[in-house]
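Excluded from the complex is one protein chain; the other protein chains are retained at their positions.
To keep things simple, chains are lettered A and B as they appear, and every chain counts its residues starting from 1.
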Amino acid sequence: MILEAQNYISGFLIVIGAAFALVAAIGVIRLPDIYSRMHAASKAGTVGSGAMLIALAVVSDDPATTLRALAAVAFVMLTAPVSAHLLAKAAYAVGYKLWSKSVLDEMPKNQSTGRKQSP
Amino acid sequence: MSLFLINLLLAIAWAAVSASFTLANLIFGFILSAVALYLIREQVGYVGYLTRSWRVISLAALFVYELILSAWRVTTLVLSPRMKVSPGIFAYPMKVDRDGEITLLANLITLTPGTLSVDVSDDRRTLYVHAIDCSDVDQTRADIAEGFERKILEAFR
Partner (left out) sequence: MSAGEHFRDFAELIALVLLCMSFLVTVFRFVVGPTLPDRVLALDLLVTVAIGFLAVIGIRTGFTLYLDIAIALGLVGFLATVALARFILSRGPAGETSIEEDSQPEAGSTK
């Protein structure tokens, strides 16, 4: 009985996670500029692979594996925003512009971001 | 924090006494030792610990809820045939000022609906946030201030 529930829950989570991964990929294709694309990649992608890792945690019988899968989920959720943030910061500091139909930019132009290395 | 360590030590002691170091038994021991600490709350100043851990848990719950909501928003946005986006960067004046709290706030903002933190100003007072829908910036600012920032201040102050 419990095994049946495990199978149904994990199957459901796998399909949901894969669908979110596909949504992230389509978003990266369809959205207009690099900053908007980051929204799709960092949110939908994280939820997608997180759901699939939770499915692995649900289906495994070994507590050590469950714990490792949950640790992997926490790790993905911690690193995804950091890498998106770093990438956005670097792109903005170097001067990749926002989409031309963007409505607002309150960031000062001379905002110094990180140390600029000489090439 | 030392109370948390005592709690953890008692959980390990429970696992050692009951001679099974499985995950479920450790969690059970943790809950058991929390109840034991609750019984002597007058002596060890447990009340603050309890409310604080409750606030951390509610912050985590809010985070998971917002993450799922944001993934859903991205989904509806991306799959709608005519995408209505008006992206932009707005400045958000922060009330938190410690490094760890700023990091936490920036991470939480990145994983919530329609916002992505881009940069922190040099004087650490302003966070620059990229929003995918900048039509109502004041509402977004109010949401962050009422939601995450207030929860962070409650949990860590």
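The criterion applied here is as follows: contacts are C-beta pairs under 8 Å (C-beta built on N, C-alpha and C of every residue); 3 or more make two chains touch, one makes a residue touch a chain.
Note that the structure is predicted; figures quoted are calculated from it, not measured.
Although it is not drawn, the missing chain touches A when the whole complex is taken into account. Taking the complete complex into account, residues 3-8, 10-12, 14-15, 17-19, 21-22, 24-26, 28-29, 32-34, 37-38, 41, 45-46, 48-49, 51-53, 55-56, 59-60, 62, 65, 68-69, 71-72, 75-76, 79-80, 82-84, 86-87, 89-91, 93-106, 113-114, 116-117, 119 of chain A touch the chain not shown.
Convention: only the chains that are shown with their structure count from here on.
On the side of chain B, the complex with chain A involves touching residues 22-24, 67-68, 70-71, 74-75, 77-79, 83, 85-91, 106-107, 110-111, 114, 116-119, 121-122, 128, 130, 132, 134-135, 137. Residues 20, 23-24, 26-27, 30-33, 35-36, 38-40, 42-44, 46-48, 63-64, 66-67, 77-78, 80-82, 84-85, 88-89, 92-93, 98-99, 101-107, 111-113 of chain A touch chain B in their complex.
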